[in-house]
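A single protein chain has been removed from this complex, and every other one stays in its place.
Note that the chains are named A, B and C in the order they appear, and that numbering of residues resets to 1 at the start of each chain.
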């Protein structure tokens, strides 16, 4: 194996495909959103990218071993072509993030991508009811378009910048003259958050032009709600806190 | 020295050799099993692999320094040719795991290997009497064969996947069309576990077709048992716990 | 992207430009000083250096993403040409520091640099009124010149040496026969320190030959003073301590 090993699974014919990245991160918001698209629309795995920058690990499902990788799926969403990027891992080191993102962009642009959305969560530190979507983008025009769909572009948020593959898809995407935006659903940071995932999917619906069913995400959100309530009851009705809610999901 | 330095110690003539990996890991189960094969059958060191991905270290035995390495031994087990991989170290970093495993597979396939077993332990967190062997493999057929020998293939076990050289032997082995399986003996995770090593050797006996004597492993297991009993007596008969049993052996 | 990606923003005609480095460090002294020069004099960004050795991160300002980089600005200070290096990040690893500094020196010498000042802070561990500037340099003559401006060259200070890009600009600069000095303003180490930044700028004024207005730095210093006083009042008039002052700014 070389530093990267790109496996071709299918060669679909795509029209102006939009890349949508949903690797693991805060509240698994991006990952939930990306996987929801794969469940709700017809999809086909197109490329797998293996790399020594991923953890040295196989996942096991029903006794079958699967090497750590990132996967690109062709998704047709109401006539719009999407390339949805999923996976279970971020790279392990600084240079690994740069190199993997660079290679991902090579593969995506070879498939015709000129526009991309990196999906993620931004932690608020508390459980609230209404979560906004915070945005960051590479170009003025793209910012304006997204503001029309309700995305908030704030003076100094997210405060610590955007770290990892999501951040570099914007940073390296801009250097390739791609239109790139990061959509970050606000989320407590304590829970896997299907509600936050829904808010960023609603932005994609409007921006790209498709409609997706949210029933399964709602069900998952209801399950999470029950978990939270049970914990609050155990705690004698106290507000759920950092300690007892850390990454339930 | 280059990134890898492969030393040739012998050029045995092997017939369909099966690679068996037993590097250090949980409960030293894989290492105990692999070393037991070297003790019980006639064996000959065939290759040594030195690498900058191992710790910068020499071991010292009777005043003689020996550079960190992995060692391949040719073992004849009742007419079956085995290549047993042993060593005292795992690589230090992500890319090191990928590159070492890749090089090991180069060396093994050059020696005719088309089938491999990675041996290890999977921690249960408690001391129990009967330990199952959990499996993961690259192909349907291999899974079926191993199920016949009593290996359990479970829906979502091991939960965290398989990390390190064992995991990558499956992941990278599959990409080379090798038949690869990982046999993981259940073990408390607190003790060097000769009993667990025996359970995976029994799977190998049936799967590969040889019979090995277990007297020395049994003796070692009895010694461990005594250690555990002494600790339990010191603790006033309490169940041995995480803290006082961490890696005795 | 390669290991480094140097973007050319302008090709100014410079006469004997002096490189001035102000990356983040103790008390943000070097960064404050460098940025003050950009504010007070006419300046133009000349080069941006992107690198996989920086954190995998974009900063976000008003919704626009900006990839981690170091930036060289051409500054004309009373007829003297300066090349001021700013940025938000130090490299992540040992080799990254060496390679980035080496590349920075390539870029700077291509632009005509033969003399450089690395700016930083040296922590004293207590809040005091008068801070000296400690120096280190590559050549006897340069040391003599700077001593005339009040820089102190002490037998064994800074005790731990100079770490990071500042240190390597001296170390690697010397190996290229550049005149290189590091000016380290004493600073408590607990606060962003505009006063300390002023002391090193005063050395630069005399050594290079320009005069800069300090009003905005003084204002910032006054604001910091107020913060410190408020904390001391909250603490019942006690001397501000390590714990409650750690990096306010």
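The working rule: a contact is a pair of C-beta atoms (placed from the backbone, for glycine too) under 8 Å apart; a residue touches a chain by one contact, two chains touch by 3 or more.
No experiment lies behind these values; they were computed from the predicted model shown.
Contacts of the undisplayed chain with the visible chains, over the whole complex, involve B, C.
In the complete assembly, the contact with the undisplayed chain comes from B:93, out of B:93, B:140, B:177 or B:225.
Between the chain not shown and the residues C:31, C:73, C:97 or C:198, the one that touches is C:97. Those residues of subunit C that touch the chain absent from the view are 91, 93-95, 97-99, 101-102, 135-138, 143, 153-158, 161-165, 167-168, 170-172, 174-175, 180, 182. By the touch criterion stated above, the residues of subunit B touching the omitted chain are 1, 5, 50, 52-68, 92-93, 96.
Assume only the chains that are shown with their structure count from here on.
Rotation relating subunit A to subunit C, from a C-alpha superposition: 90°, rounded in steps of 5. Seen from the Cα centre of subunit C, the chain whose own Cα centre is farthest off is B. Between subunit B and subunit C, the centres computed from C-alpha atoms are 53 Å apart. Within subunit A, the positions touching two or more other chains are listed as 93.
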